[in-house]
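One protein chain is absent from this view; the other protein chains keep their places.
To keep things simple, chains are lettered A and B as they appear, and every chain counts its residues starting from 1.
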Amino acid sequence: MSTLRNIGYRKIIYLLVLLAAAIPTLYTIGLPVTVSQQSRDLYSFIENLPAGSNVAIQFAAYAGMYPDAQPATRAGLIHLFRRPLNIVLWHTSADGPMLLTGEMRYVNVGSRVYGKDYVFLPYVAGSEATTSATATSLRGVFKSDFYGTPIDQISLMKNIDKAEDFKAIIVMAAAGGEEEWAIRQWYIPHHVPVGAFTISITYPMLIPYWKAGSVIGMTNGVLGGAEYETLIGARGPGLRRTDVMSTVSLLYVGLIGVANFEIIRRKI
Amino acid sequence: MMAAILKGKQLPIVIIWIAALIIFCNYFFGGSALGSAFRTLTVDWAVLIVNMALILGSVTLLQRSITLARSKNSTKVDRFMRAWTAFLVIFVLILGVTLGIQSGPYSWMYNNILLPSWQTVYSIIIFFMATAAYRAYKANNRYAAVLLAGGLLVLLRNAPVTAVVWGGFQTIGSWVLDVVNMSGTRAIMIGATIGAISLLVKILLGRERILGE
Partner (left out) sequence: MLIDKSFVRAAMKGAAQSKSSEFPLGALNMSYIIPGRISQLVLLLAFILFVIYGIYRSVVRKKVPTIHRPAAIKALEEAVERCAEMDKPMLFQTGIGDVSQEGATSMAMLSVLSYASKLAAQKDAKFIVSSPSPTLYPMAEAITREGFEVAGEGENYDPSMVRYLSDQQMAYCSAVMGLMKEEKIAANVQIGFFQAECLITLEAAKDTGAINIGGAYRMLRIPDMAVGCDYFLIGEEVFAAGAFCSQEPLQLGSLLGQDLSKWTALALILLGALLTVFKSNLLVQVLNS
């Protein structure tokens, strides 16, 4: 016991967390996942969009926190590209282009033609001001696509310029409140519905917006990614990581129990 | 006279008033002239300012590294690390600008050095969250007990395995998030937005610190 005291509670906790994360990673069980209403709403909305609808994607991925958003982002991209939608994607983070290149390896674009069915626009700095400007005029913000082709030469962009030309804006992998930018600059002034594939930290903050109808639906980090993978029927990193979520969450509950057991014992 | 105008507070206040009026009038009244002015403001000027801030940050960091490296109090190791930092920044900048960010070497560096480093540091949260939960979630009084109960319910909701044990964990945890958390979030959002309006008024009146004393 004195050895444990000498080691200190922190190091014991760190070791337990390491084991709780490492063991399920190596030996996956594959526990089932209950799909939340928010993920279901987002999935239903995308699934029911009429063929040929224009969808904007604000790719806000930030490298540091991307692992939390990766499962949902990948599942979202697979779903969006599976449906016959016209997709216009731009980046609000400098890390976005590199991360998107990695994700698109897992997305089957099928017979979709770049420039006709989907377009990738580049990264422009400017945070909420840029989001506002894209809502009023995409051409005002982007002169060319990500590969340098002038926007006037892209057939998809001929009839698309402002927020009202889109049926929805999907914010992907945002870590700094980009969903709120989209709500303030796209939904409130232009009434374009907002969907969010977001990290778990941002999820509780979006619940009031979802209740009010400003956000059509959102996913909750890795768990939301697993839920969305279940909905689209494509197993991916989300479902592989749910075991880790379970063990680590239960470990936290156990630690809290131990901490409070000491208090109760002292009071008794 | 030019120097006096540039150093004074009047010019920034005038610019802020013009920008604020353009943004407000464009939002509430619309119109092509206002829309065009708004786009110029948000696209051209805002993007320019953000990019200048990025450049300022990089230059400041380099400057600081060089100053510290040349400082008499710094050790050899300090000097080496500062020089190494400066070299890396310049090297990556040249690589990105000349070869492009989609090029092989830049992509390799990004995917195999930068990305894993960032993600590793972010992953440390899992350990610190455990120690924070052990230390902070203690029912010392009524309010702490309520915090503890709410936290536990949400934790159990987020663990997929609990849905297999009992579906009630999901329902109760979702209720805590969708009702209790939502009302608190709304209250804080309203307060914060009103705070932002207050800051706007103070800036427009020219009495806020960012405009200088």
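General observations
Here is the rule we go by: a contact is a pair of C-beta atoms (placed from the backbone, for glycine too) under 8 Å apart; a residue touches a chain by one contact, two chains touch by 3 or more.
As the structure is a computational prediction, the values presented were derived from the model and not from experiment.
In the whole complex the chain that is left out makes contact with A, B. Contact with the chain that does not appear here is found for just one residue of B:L11, B:I113 or B:A136, B:A136. When the whole complex is considered, the residue among B:T40, B:N111 or B:T185 that touches the unshown chain is B:T185. The residue from B:G57, B:P105 or B:G167 that touches the chain not shown here is B:G57. Residue-wise, the contact with the chain that is not shown comes from A:A175, picked out of A:A133, A:I154, A:A175 or A:A196. In the complete complex, the hidden chain is touched by one of B:I113, B:V179 or B:I194, namely B:I194.
Residues of chain B that touch the chain left out of the display are 25, 27-34, 49-50, 53-54, 56-57, 60-61, 64, 68, 117-118, 121-122, 124-125, 128-129, 131-133, 135-137, 147, 185, 187-192, 194-202, 205, 207-210. In the full complex, the hidden chain is touched by chain A at residues 10, 62, 64-65, 127, 175-177, 201-202, 204-205.
Operating definition for what follows: only the chains that are shown with their structure count from here on.
The touching residues of chain A, when paired with chain B in their complex, are 9-10, 13-14, 16-18, 21, 31-34, 36-37, 63-67, 97-98, 101-102, 124-127, 129-130, 132-133, 136-137, 140-141, 189, 200, 204-205, 207-208, 211, 220, 223, 226, 242, 245-246, 248-253, 255-256, 258-260, 263. Looking at the complex, you find that chain B touches chain A at residues 27, 35, 38-39, 41-43, 46-47, 50-51, 54, 101-102, 107, 110-111, 114-115, 118-119, 121-123, 126-127, 129-131, 133-135, 137-140, 148, 151-152, 155-156, 158-164, 167, 170, 174, 177-178, 181-182, 185-186, 189.
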